[in-house]
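Note that one protein chain is taken out, while the other chains of the complex remain in position.
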Amino acid sequence: MGLGGAAPAKNGADVSAALELRRVYAGYGPFRALFDVNLTIAAGEAVALVGSNGAGKTSLARVASGLVTPSEGSVVVNGRDLTRAPAYRYARAGVAHAPEGRSVFATLTVEENLELSIHRIRGRKGLKAGLEQAYALYPILGERRQQLAGTLSGGEQRMLTMARVLVDAPRLLIADELSLGLAPLMVQHTYEALQQLRQSGVALLVIEQHVTHALALCDRVVILDRGTPTWIGSSEQARTRLQTVLHSPPTSN
Amino acid sequence: MAIIRTQSPTIGPKTRWFTLFLAATLMAASCSNSSDDGASTTAARPDDTTGDTTGDTTPAGGSGLFEPVSGVPGVSNNAISFAVMGTGAANPLGLCLLDCYAQGVQAYFDYRNSIGGVNGRRLELSTVVDDDLVNTKQKALELIDDPDVFGIFAATVFQDGYADIAEAGVPMWITMPSAAAADGYDNMFVPIGTPCAEDCRSHFAVQQAIIAGATKVGVLGFGVSTISRSCVDGFVRTFEQWGPGLGIEVVYKNDSLTLGFPNGIGPEVTAMKDAGVDLVQTCIDQNSVLTVLQELRRQGMDDTTVVLPQGYADQRFIEDNRDLLEGSLLGVFTLPFEANIEGTAAATFLEWADKSDVQVNDFAIQGWVDADMAATAILAAGPVFDRQSAVDAFNRITDYTAGGLISPVDWTLQHDAPRGTDNLPPQECFAFVRVTDGAFELIGDPDKPFLCWDNTISEWHDPVPTSFT
Partner (left out) sequence: MFANIGEDIVTAVLQGAPPGTVYALVALGFVLAYKTSGVFNLAFGAQAYASAVLYFKTHAEWGWPVLPSLAVSVFVLAPLVGFLLESLIFRHLRTAPPVSSLVVAIGLTIAIPSIVDLALDFQPRNGQIPLGIVPNGNSVYYPVFDLYSFSRDELMAMGVATAAMLALAAMFRFTMVGLKMRAVVESPRLTELNGLAADRISISAWMLSSLFAGLAGVLIAPRFPTLAPGRFFDIVVVAIAAAAVGALVSLPRAYIGGLALGVAIALFNTFIPRWANDHSWLRPMQNNITPALPFVVLFLVLVFMPGLRRARFAADPLAGVDPPPRSTVIPAPISASEIVRRTLGTTLLVVTLIVLFTRGDSAFLYLAGQGAALAVVYLSITIITGLAGHISLCQGSFAAVGAFTTYQLAARYDTSVLVGAVAGALVAAAVGALLSVPLIRLSGVWIAIATLAFAFFFDAVMVKFSWTGAPSGVATGDLVVPRPVIGPWDMASDKSFLAFLLAVLAIATVAVMLLSRSTTGRMLRATRGSEIAAQSIGISPTRARVLAFSLAAGLAGLGGALLVIQQESVNYDTNFAPFAALFWLVLVVTFGARAPEGAIAGAATFTLFDKVVLQGTFIGWLLRSPDRVPGLLPVSPKWRLVLFGLGTIQYASHPEGVLEMARARRNRRRAEDDDHDDDHVELALEASV
């Protein structure tokens, strides 16, 4: 069971894991998506979640952020059991989720999108400062502040999401396919931002098709197959295995 | 002749409903009063037909003789049973239709039973049926098959199924608003005879203008109802015929008002004001008239008289709206209670209405009259009777007045609706009241409350005050 063991805390002050999934089973209606998922993300740790399509990565992300309630098992965020809690409690407990696909409000303007988050965290007084901070990070958002977020390009929408997250200062960021559909330059920007977050002590759960990028950023890798983790190890181990797989002769199966 | 438009699949939802009750019926009713040669006396008419109650308040022929009768639906050795079918709570205008009508019938039955019944039997209501506005035909069909029903009293909003009842041979007594359905049926009876169906004119409209001292008349009707529009046409035609000689004309006519006045009637009333209208004839429902009155007051037309479409004897309605209704006119086809009614059937009605706590309105009066017709029919048929013989016997009466309550109806003729000047009864009689201080006030001679016009004279002439008691 050593697969899901907690990694040592970075700063001794805060010991509770950012996220713990214990024996989680989950699904939508009659369809089962996750089976016996055990995963612990320590404070400040970065974990990559990889797997083929339909493996359940997004489902796991949704369980982790409270969008989906597990049918069995528990979800503990920063030491608090939030299994049955609605998703906004997760958000208020410091879990930020940038969902796959569109993660901004298309019918609200850029500024309104930001206001929603900032107001919740910093109140009316902190609104102006927060906005300025966001626009400083991403000047292009500042240029497009009155534009409907739905009319932004994919990259700009990601920027908007990142801006929201950065101003948010969460404890855990779940980034679901953040680089999907982005030009290589944008991908680079994105991962730089994620790196920044890491350095400021934010835990990361990164779901990625681009395994290489994820490996570069993260400490550990979880491979999900048909709803259950089949391999958990450090990035080093993952890289080694990858090399082996890539360079070994094709097997008979 | 009430044509009610409703859009509801059943009660409640959207009721675009207006009734032209007395407006159309008054209009038409004027064509249906029959009488003798128009003699204007107050003398009681002699009994010239057996078993009828002409000119007399006590039933002629007493209460008939008992003889066993078998095989007639609704007739047992002890009782003759009738059904009342009507629209109750589902009536979207909130008129007391079924309840008050049934109470009127029951009051008459109580009275009749207290003086010996009919042919040795009690009269009773075996069933009171509410058609919930839209199930008229279904209820009618059910009543046709009911073995405990001799005849049917009907006070419904729609008239579906009436033809079925008549064709099944069941005698039927109905109310004025439904009267158009009676045209041509020998076993369907309307309190004052089947009203005019087409090309109608009525003297009473002109008389109301004269009473009000008005010379410029406005007429209002709803666009979506054919009956409302024909009512308007009737008034226009009336004033075209008799107005010029009297200096009265219709200066405003609107038969395309929207039911419920969603957009108010400001512009329409302004147009009437500009035209100088001083009398408004209404082919709309009672409640909408209140709205018209409010708008008239708002625009300062306090001197304009409004004619109410119906609602005689509805004391509650008058009291609730006494300020608005002050000075409004109403034509009445039954003997007004404000006349000298002592010793007449009107007094009997009030007495028995009081005993049974009847809520008096014009439907209660019609219920009483209808019930009197039923009793009269059976008595006229003799001790051994069935549906057809009762109907035939009643149809031989040429001057039925329900004890003086209504002007005489010649039932040998009045099953066919008058059209234009065809089949017009010899005279048209009406009484007129005005709303004064929250009550009705009779206009005219209390001893001779009815004003009668000779329908054979085509020019305008002054009516003759008459009494039928």
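We call the chains A and B, going by the order they appear; numbering starts again at 1 in every chain.
Definition applied: a residue touches a chain if its C-beta (ideal position, glycine included) is under 8 Å from a C-beta of that chain, and two chains touch if they have at least 3 such contacts.
Here the structure is a predicted model, which is why all the values come from computation and not from measurement.
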Open item on the list: Among the chains present in the display, which ones are touched by the chain that isn't there?
Closed with: A, B
TODO: Pick out which of A:Gly54, A:Gly79 or A:Gly150 touches the chain that's been left out of the picture.
DONE: A:Gly150
Open item on the list: So one chain is hidden, and I want to know which residue out of B:Gly120, B:Gly223 or B:Gly438 touches that hidden chain in the complete assembly.
Closed with: B:Gly223
Open item on the list: With the missing chain put back, one of B:Asn77, B:Ser114 or B:Thr270 would touch it. Which one?
Closed with: B:Thr270
Open item on the list: From the list B:Ala107, B:Val128 or B:Ala180, pick the residue that touches the absent chain.
Closed with: B:Ala180
TODO: Just the residue numbers, please: which parts of subunit A touch the chain that's not shown?
DONE: 28-29, 62, 65-68, 86-88, 91-92, 96-97, 99, 101-103, 105-108, 112, 115-117, 119-121, 148, 150, 164
Task: Touch list for subunit B against the chain that is not drawn - done: 1, 3-17, 89-90, 92-96, 132, 134-135, 137-139, 141-142, 144-145, 158-160, 162-164, 180-181, 197-198, 223-224, 226-227, 229-230, 233, 254-256, 258, 260-264, 266-268, 270-271, 285-288, 290-291, 294, 298-299, 311, 314, 316-317, 320-321, 323
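Operating definition for what follows: only the chains that are shown with their structure count from here on.
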- [ ] List the centre-to-centre spacing of subunit A and subunit B in whole Å, with centres computed as mean CA coordinates.
- [x] 81
